[in-house]
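Sharing a structure below in structure tokens format, with a few things to ask.
For this view, one protein chain was removed and the others were kept in their places.
Chain naming follows the written order as A and B, and within any one chain the residues start at number 1.
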Amino acid sequence: MGESEKVSAPETVKLRIDDRFVAVPAGTVVLEAARAAGITIPRFCYHPRLKPVAACRLCLVEIEGMRGLQPSCATPVKEGMIVRTQGDAALESHKEVLDHVLRFHPLDCPKCEATGHCELEDFTYEFGPHRVSYYEPPGLSGVDYNEKPWSPLIRFDRYKCVQCTRCVRVCAEIHDCYALTTDYRGHETVISTFADGPLHCDHCGSCVDLCPTGAITQEPSRYWKKDWEYEHRATICAHCGHGCTIVARTSRNRIAKIESDHEIGNNGGRLCSLGRFGFDIHVGEERIEKPRVRREGRLVEVPWREALEEAETMLRGAKNSKMVALASGFLSVQDLFAFERLAKRIGAAKAAESREGDVLERLSRECGISGSTVEFDEVTRASGVALIGAGAWERDYVLTILLAEARKERGLALRAFGRPPYRIARHCVEVRELEPDAIRALPVGTVLIPDVEALSEETLSAVMEMVRGGDYPLLLPSAQANSRGLGLFGFRRSVLDEKLSEAEILLAAGPLHLNARPGGCQALIVSSAHRTALSEEAEIVFPAALPYEKPGAYLNAAHQLQEAEAVSRVVGENWPDAAIWGTLANLLGDSLPLTPEALLEAAREDFPALSDPRVRVGGGGEEGGRLPGAGLPGSREHEGLLASRSDYLRQLREHLERSRDFSPFPPEEAFSC
Amino acid sequence: MSAGERMSREGKGMRTPAREEVREFLREIRPEIEELCSRYETRRAALIPLLHRLRRRFGFLPPVVQREAAFVLGIAPGDVSRVVGFYSLFREKPCGRQVIMVCGTLSCALRGANKVIETFKEVLGVDLREPTPDGEFSIERVECLGWCDKAPVVQVNDSDYYDNVKPEDVAGLVERWRKEPHE
Partner (left out) sequence: MKTTVYLSERFELGRTARLADYGEYRGLKRAREMAPAEVVALVKTAVVEGRGGAGFPAGMKWEFATKAPRPRYLVCNADESEPGTFKDVQIMERDPHRLIEGMAIAAHALEAERAYIYIRGEFVRAWRILEEAIAEAKELIAPLEIFVHPGAGAYICGEETALLESLEGKIGQPRLKPPFPVTHGVFGRPTVVNNVETLSCISLILERGVEWWHSLGTENAHGTKLFCVSGDVVNPGVVEAPMGVTLREIIEEFAGGCRPGRSLQAVFPGGSSAPPLAPDEIDVPMDFKSVAKLDSMFGSAGIIVVDDSRCMVDVAENVIHFYAHESCGKCTPCRDGTTTVEEALKAILDGRGSEEDLRYFEEMPKRIFADCFCPLAKGSMWSFGAIFRKWRDDFEAHVRGGGCGRERM
């Protein structure tokens, strides 16, 4: 066998744990091997996402040939190893450690938010001690052990903390945030924010996810249901183009909270504040619940049939008008496909606010590629990455922390071009102004991550040149959940810039920045979940479902087509955009099937690129539009179309504004939302 | 000691400095900080020496000092507060301009350290870690100072050790320290 083969083939190690034989990849720790064999070893400080520290001493087991008990979380397996988890020594040790913890832990389980998913509770039940061996179980009399609000969204109760420091480590190791720390030492040690002040961070919520007890909890859904009463429903976050997998905890079709699961999805448990807390966008006075049409100058609520027929009549009678169909990047593949079919049928020009479609088309024409050439995990394994344009890093928070982690773990060479300061700059070997020549000088093999929405023509040309040469992999970040899909279906920013002002009929689908009807517009048909300046000027307004409320597929920045589930009940009489525009297309003579599966199937027939396991956008034939430069919205604003509807995120923004002095970063880099 | 440092004695230990004051001091000692940093592979390694420098200047290390120190070294404020909270010589709370540290560990205890501590409390009329009203002194019972053959041992700020301290010496020592205060 060649040397290289030996290295590449993952070796399997066989060992015995209690009465079971198990084979696991070399490098696995004993605790994980036991889990694979179906044996629970209790632990607090260990978490598969973190480096082992062997601090809590709860996972000690006997290993033949090794003196004393060994931490199973930090001991790698060896061929032929014999592990005993059920011997007296290990079981006594589990009891001892839990005994120490319970002696200082309030027993207020009935009112604790963690009841039912508390590791202290579970391990004590399974391993004992069933009576605290020394002092009586404490009530910690005289101690007010109510939670301290770290922010409007996250609370902390130091007395329920078992000092596993998983929160502190996930914050630093994975989220690169350093908002959590410890204070004092020994028995006095306490998990803390800086100066015990407000929690100033992105509020990714990983500390909540990783807390084994009820010490760190989130405010939304407090005292609503016990953990086991919620359903778990995994779906795709629609706040940006990363397409993180989120787990919605729901009750009676309402989202109570969002959690992450590191075992599924492209985000490995990482989330941002939008994904974590931006789920309450469906509520509020701004929500449109019924179709409305303009009668005698005022918008009045009408039944669906009436609104649709009015739209049908309007469109039939406007055959020769100049029509523009403007789609949002927050719409699903099904929505966009139905909208696209309608546009095609009535001869409307396909427009978008995002430049992604235009850039993709140019890429296809000039470089013969159809989008990102690498996936997220490939980017983090690269030798170097260049963030081109200041917004490139902040469009996709999860990608940014992945890059920071790769820098810390493997020394990934990061370079940033654009005006600092931004936090990722701390990890960059080079930070400089955005100049095409500097970009041309990048080492071969560097992954290029251009800020497609805001680059100058010149910079973009430089990027194209390098990609064309074949030596530079490319990742195009997406600001919106499906702005990549917009490109695939042919919606273009250049079309918007060129045709909007002369549009006689405008169809506007989904959340948009456009906030006034164009001057020459005679008829405006809008689908929207919320009242906007544009919807209030429309002739017809269809109430649209939000991403959480409808099934749909989204094409993310790395060209993964991911299917989302409806996790929340539909508010009012709202329809998904696919149903709205599909029905309208059918009224005008099309024959679209109106189920998510069938629509996706039909979309795949019309756009074969969607069928690739790794989907690529095919541009090709059409004449490329020019790329306008000015007047584009700032990147955060771009993402914020949905987020701006969230009350939780509003509270977070206000909190972050108030707590800037407690930021883990210098003032100019403090978190904003 | 710079002139600025000498003038600042009045505020030391009791008053939380203004952010600008901290920044100015850090600017003043910037060459010293950079020399410290050059001794190590990481800037963070200069943290403890830097905190000693700040401790000597401000007496205690409130959050405003910690935060500015963090940014000078390019680390997170939480990583500074953690260090300040961990090590006994760094104090987050106001303390006397002269901190009287009496060793209370075994060898000193065997030779009467507890009575010495009690006498300091009586003479100064304050409890442990509670600064005297004029801000001049605070008393701490500390762990082994490493001079056990001369027990009981007392150290004031960064002074040499006072050894074989007996309860009857306490009043005289306090009197002397008032007249010739330790830096």
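The rule we apply is simple: a contact is a pair of C-beta atoms (placed from the backbone, for glycine too) under 8 Å apart; a residue touches a chain by one contact, two chains touch by 3 or more.
Just so you know, these numbers come straight off a predicted model, no measurement behind them.
Considering the complete complex, the chain that is not shown touches A, B. Within the full complex, the residue among B:Leu51, B:Ile100 or B:Ile139 touching the omitted chain is B:Leu51. Of the listed residues A:Lys14, A:Arg103 or A:Arg365, the one in contact with the hidden chain in the full complex is A:Arg103.
When the full complex is taken into account, the listed residue touching the unshown chain is B:Trp147, out of B:Phe25, B:Trp147, B:Tyr162 or B:Trp177.
By the touch criterion stated above, the residues of subunit B touching the omitted chain are 39-42, 44-49, 51-52, 73, 75, 79, 82-83, 86-90, 101, 104-107, 109-114, 142-151, 155, 158-160.
Although one chain is hidden here, its contacts on subunit A can still be listed: residues 44, 52-58, 60, 68-69, 74, 89, 92-93, 96-97, 100-101, 103-104, 133-135, 162-163, 182, 184-189.
Note that only the chains that are shown with their structure count from here on.
Look at where the CA atoms of subunit A average out and do the same for subunit B: the two points lie 47 Å apart.
Taken together, the subunit B residues at the contact with subunit A in this complex read 63, 66-67, 71, 74, 76-79, 81-82, 85-86.
Touching subunit B in their complex are the following residues of subunit A: 178-185, 192-195, 197, 426, 661-666.
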